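The block underneath contains the structure these notes are about, expressed in structure tokens.
With one protein chain removed, the remaining protein chains of the complex are shown where they sit.
By written order: A, B and C. Residues from 1 in each chain.
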Amino acid sequence: MMVDSPDRPEPLTGDRNLETEEFVVNMGPQHPSTHGVCRLILTMDGEVIKKVVPDIGFLHRSIEKIAENRTYHQFMIYTDRIDYVSSMNANHAWCVAVEKLAGIEVPERAEYLRVIMAELNRIASHLVFLASFAIDLGAVTPFLYAFRERERIVDLFEMTCGQRLTYNYMRIGGVSKDVPKDFVSETKKFCSYLYPRVDEYEAILTENPIFLGRTKGIGLLDLPTAINYSVSGPPLRGSGLKWDIRKDEPYSAYEKFDFDIPTGENGDTWDRYKVRIEEMRQSARIVEQALEGLPEGGIKAKVPARFRPPQGEAFARIEAPRGEMAYFIVSDGSTKPYRVKIRTASFCNLQALPVMARGWKIADIVAIFGSLDIILPEVDR
Amino acid sequence: MTPEELTSKIKATFAEKVEELPAVTGIPAFKVKPEHLEEVCTTLVSDPELNFDNLPCLGGIDYPETNEIGVVYCLFSFAKRHHLNLRVIMPRDNPEVISVSKFWVAADWFERETAELFGIKFKDHPDPRPLLLIEEWDEGYPMRRDWEGKDFIRMPETGQEK
Amino acid sequence: MFELEGIFSAVGDFLASFLGAPLLQIVSIIAVAGVVIGFLMVLALFLVWWERKLSADFQVRIGPMRTGPHGVLQTIADALKLLQKEDIVPLTADKKVFFWAPVICFVTCFLAYICMPFGKGLIVRDLNIGILYIVAITTFTVISLLMAGWASNNKYSLLGGMRSAAQIISYEVPLSLSLLGAVMLAQSLSMVTIVQGQGGSFLHWYIWRQPLGFLLYVTAATAEVNRTPFDIPEAEQELVAGYNIEYSGMKFAMFFLAEFINMFTVCAIAATLFLGGWNPPFEFLSFIPSWVWFLGKSLFLVFILMWFRWTYPRLRVDQLMAFAWKFLLPLAFLNIIVTGFLIYLFE
Partner (left out) sequence: MGVVQKVPVYLEKIPGGGLITTSLDAVLNWSRASSLWYLLFGTACCAIEGLMCTGASRYDYDRFGMIFRASPRQADLMIVAGTITNKMAKRVKILYEQMSEPKYVIAMGGCAIRGGPFYYDCYSVLRGVDLVIPVDVYVPGCPPRPESILEGCLKLQQKIKKQKVSDWSKTEKFIPEPK
């Protein structure tokens, strides 16, 4: 729905020459396929898009300002809200950054639990992607199927930390509580349940001729452009670069697990979709391995409530489902960070949208936008 | 390149144009004067051994005590797999620095955000419109540490801060 | 014994016993129109409910449950609510066109039923150009959609209106051509003659002699009534709601109901032309009234269309056009040529 009301065009008089003209369409802030409150200003020639200008900031919640006025522990709940679709990963990034800053050793069991949670959340996040992507292309039913599986992951999280969306599970130096005793068996059950489900999604979408027609060769993003635009995560891998921070700059316990990095070939919408589908399988593999090798021991290093990291700076990045999530922390030795810069994947990925969307139809921009898997709090913060 | 090699390489290449800072968790960090930034960045991008093709992060930082304001550039090279941290420190009254979006397009939005929230002017920026705040914003630069707005409520002390 | 033909003629005789001929004419026209429209309204309400329940079944949900048993009263509640809604006319809209668009859409969707054979003898007027008339009248929808899209003065609805015009006009061609095969077999344009031509067992249905024609028709008809995968005029994800974006309350309800009635119309045409209309599949099943067969076959096709909708993604506008002109149209011509050749050969 257009929110800003359009001007009434002048009535056509007889002597006026008829000519075609470009017209501007306002997509958003409330539009079913902008996945939140993003506004895209489309300059169109008929159905063809000449220019896209994203207008963001409708969800700018000044989290970086808040971070300067909260202690390191208190800020954990805000990381949940930066990326609510995969808040475990956002928690994880903050933990990794602060631990790097203060040089905290995390117990191995806690690292394993973090990996399990982060990977389960990656699956959940990709399921949300699948759901909304299918809806963007007009297929409603896969949405319901993806959410059916997501509910099971949410159940696992709820069992562990009591929340369904913003988990606040990780702590600086470990995790908040150990998993309940049924967790391991339930999660194993879930993993074996997931593989055939992913095959089912592929059956309903991947080889569907209409789906192929809507995604193959649409919204090309070549690798040099992707790197220059700082695109990361599945869009970057979809463009053909075998790059995954979990493998290439391992953090937490990721170096102990065996998994593949799926990549695409052309950098089109279909490749980005396929990379995510494959990542779900790989994440399930990591979860299975981590459950097998889950060590006994403590779950939290000793970190005082009035935690004062040494003066200094830290830059840490992790591979979140949407791409690279990084925190740049400046500490002045007090309980509150001096400055926190949050680098989120969606912010940079959305910036590449105008390049990818130019020249395609209005229906394609919906598919391209969906394939980037943007969530707006990550863009606006 | 390992961080040590990178440090010596950069020192050798730029000599007195850069000033070494304490490393950011293993990443070499350097301070660059605003007037040298363009030249340094050109070399960083074009030198085949350095080859910094990616800009993962760019942000402002404010130091009201020393009346300075800075921009932090986190650079990365996919080709060579090394990191670098650059910093530009300017006086707080009229901070102005060259835009690096011609080297890395990703800097475009980062710089717009920094310009809007910190009041740093980026010269030659291709699209210097505000990015995040409400269209009628007239209350200054909210991310500066001493900023106070008319609608801004500070959190009461909880006792955990001390 | 459950044939409605007898009941209607009995009522007609009863009325004729005390009404004069001119008055009878008027009364009977009003009565027949009332019965047909009433039936179609109930049918549309049922179809909306059925679609919601079916989609729920496809999507591992249960659908409406709270209004009546299994939510059967859900669409009645929806309709009543829509009647109460504020009727917004946008300030910049073209008010007259904005008002007439849903009315035209709603009225024309009933006109096709003038020569629709609901059962043996259950037809309002057996026009000798029946099928031609139906095809002509169903195209009226495009005018109303275009009017709605234009009059709203909203860019999305304008795009939706333009898309629907382009789409319906394109698909009208293969749609009409695919029907020609059946018409050639029956040697008549009259709906009743076409149905009578398929009497006997189900092997006489034209679907066996016109399989390609049937498939072409179902595909083109899906596009004709704007259903997924061809629902680009109201593509929710691109155009928010397409041509009806600015409509609220009763006017929206008109579009909404007309869409479902149109869907039933195209399915009823397919049932009549290809699935033997009111004829039972076997002779011994003829004790079941003919209108049950007609309704059953039509609703089965409606079910297929709904099944499409909840399974497929949506095509893009240029792909849709290419599909119509480059794929459906040549096949439709081929179908006519082959049919004509075979008729010439065997007769």
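One rule holds for everything that comes next: a contact is a pair of C-beta atoms (placed from the backbone, for glycine too) under 8 Å apart; a residue touches a chain by one contact, two chains touch by 3 or more.
Keep in mind that this is a model prediction, so the values were computed, not measured.
Q: Using the touch definition from the header, name the shown chains in contact with the chain that isn't displayed.
A: A, B, C
Q: Thinking of the whole complex, not just what is shown, which of C:171, C:247 or C:264 touches the missing chain?
A: C:247
Q: Of the listed residues A:51, A:65 or A:197, which contacts the missing chain in the full complex?
A: Considering all chains, including the one not shown, the answer is A:65.
Q: Taking the full complex into account, find the residue in A:106, A:131, A:175 or A:241 that is in contact with the omitted chain.
A: A:131
Q: Would you write out the residues of subunit B that touch the absent chain, in ascending order?
A: 132-135, 139, 142, 147, 149, 151-155
Q: For review purposes, identify every residue of subunit A that touches the missing chain, sorted by number.
A: 1, 3, 29-32, 36-37, 57-62, 65-66, 68-70, 77-78, 81, 84-85, 128, 131, 143-144, 147-148, 150-151, 154, 164-166, 376-377
Q: In the full complex, which residues of subunit C touch the absent chain?
A: 52, 56, 59-67, 71, 73-74, 76-81, 83-88, 236, 240-241, 244-250, 252
As a working rule, only the chains that are shown with their structure count from here on.
Q: Compute the distance, rounded to whole Å, between the mean C-alpha positions of subunit B and subunit C.
A: Taking the mean C-alpha position of each chain, the two centres sit 63 Å apart.
Q: How many Å are there between the centre of subunit A and the centre of subunit B, using C-alpha atoms for each centre?
A: It comes to 25 Å between the two C-alpha centres.
Q: Taking the touch rule as given, give the residues of subunit A at its contact with subunit B in the complex, in rising order.
A: 56-57, 60, 62, 64-65, 68-71, 73-74, 100-101, 224, 227-230, 232, 241, 243, 248, 305-306, 312-317, 324, 326, 328, 330, 334-336, 339, 341, 343, 347-348, 351, 380
Q: Over in the complex, which subunit A residues touch subunit C? Could you list them?
A: Touching subunit C from subunit A are residues 1-2, 5-6, 8-9, 23, 25-26, 31-33, 47, 134-141, 143-145, 148, 204-205, 208, 210-211, 213-214, 361-364, 366.
Q: Can you list the residues on subunit B that touch subunit A in the complex?
A: The contact residues of subunit B facing subunit A are 22, 24-25, 27, 29, 53-57, 59, 61-62, 72, 74, 78, 81, 83, 85, 104-106, 108-109, 117, 131-134, 142-143, 145, 154-155, 160-162.
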